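Every protein chain except one is present and positioned as in the full complex.
After this line comes subunit A, so read on.
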Amino acid sequence: MKKSLLSFAAATTLALGSLTLAAPSAPVLAQAAAAVSPLDLVAPVAEYKIYVTKATQQFVKDTKAFTDAVKAGDVEKAKALFAPTRVSYEQIEPIAELFSDLDAAIDSRADDHEKAEADPGFTGFHRIEYGLWEKNSTAELGPFADKLLADVEELHKRIAGLTFPPEKVVGGAAVLMEEVAATKISGEEDRYSHTDLWDFQGNFDGSRKIFDLFRPLLPKDDGEFVKKVEGNFNRVDVILAKYKEGNGFQSYEKLTDADRNVLAGAVNTLAEDLSTLRGKLGLD
């Protein structure tokens, strides 16, 4: 496969050269994948599974407390628990998303639905967020709370029985950054509560966890890559630290344009760089 690709590229260059479409010389960058033995992947994948299991257990526990508050009609308590409850979900989002039916039920946003907030298919966290912040009330939220808890428990059950494919785990580091780049930089994820920075933190923690677990398997000469990725994770940490408040974060609306730009640059670069992690480890 690789051989035919190379010969094709060479032939094309040759032929084009004669047709004045002169291609630059040496067009082939044979960036070879590292030879990581499947055995080497066992330990980090197992450790990641433990990470996910712990996060899921935390998520079930927190969701129970959150939905209890909603059902008890305690608006203030429910508001206080909304963002922290989501953090463990955001950490493991690449795995949670393997179950797309549950992800949609738990975490879809109003604009995923044709009738937006009024759509009967709009359930889960953001439906409850809408009620708490826009209506300042738990009225009518009871059934959504029940469904959310049931969906989260089902997720827990499914994850427990899941075999973790290494390429999905490794690919997840970039997927978490794609999450941030696609919907969180704009502040549209938690549009009623503006608690996006909590989600950011969850996504970054989850991505960094994967990177840290697999970093030792990277080729020894890939120090520049490691340095660059860690540099961008650190940039993000510095920005997020500026907005820490108590155990959590200030409103996303407080984020300055300059800091938003730093986050955007770091997120997009992490997404771009981490998208090569699978290749670097030779995972198809």
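To be clear about the criterion, a contact is a pair of C-beta atoms (placed from the backbone, for glycine too) under 8 Å apart; a residue touches a chain by one contact, two chains touch by 3 or more; residues count from 1.
Note that in this section contacts and distances are computed from a predicted model.
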- What is the missing chain called in its UniProt entry, if the choices are "SWIM-type domain-containing protein", "Deferrochelatase", "Sulfur-oxidizing protein SoxZ" or "1,2-phenylacetyl-CoA epoxidase subunit A"? "Deferrochelatase"
- Residue, one of A:Glu47, A:Asp112, A:Glu245 or A:Glu272, that touches the chain absent here: A:Glu272
- Query: Of the residues in subunit A, which ones touch the absent chain?
  - Reply: 1-2, 4-9, 11-16, 19-24, 27-33, 232, 261-262, 264-266, 268-269, 271-272, 275-276, 278-280, 282-284
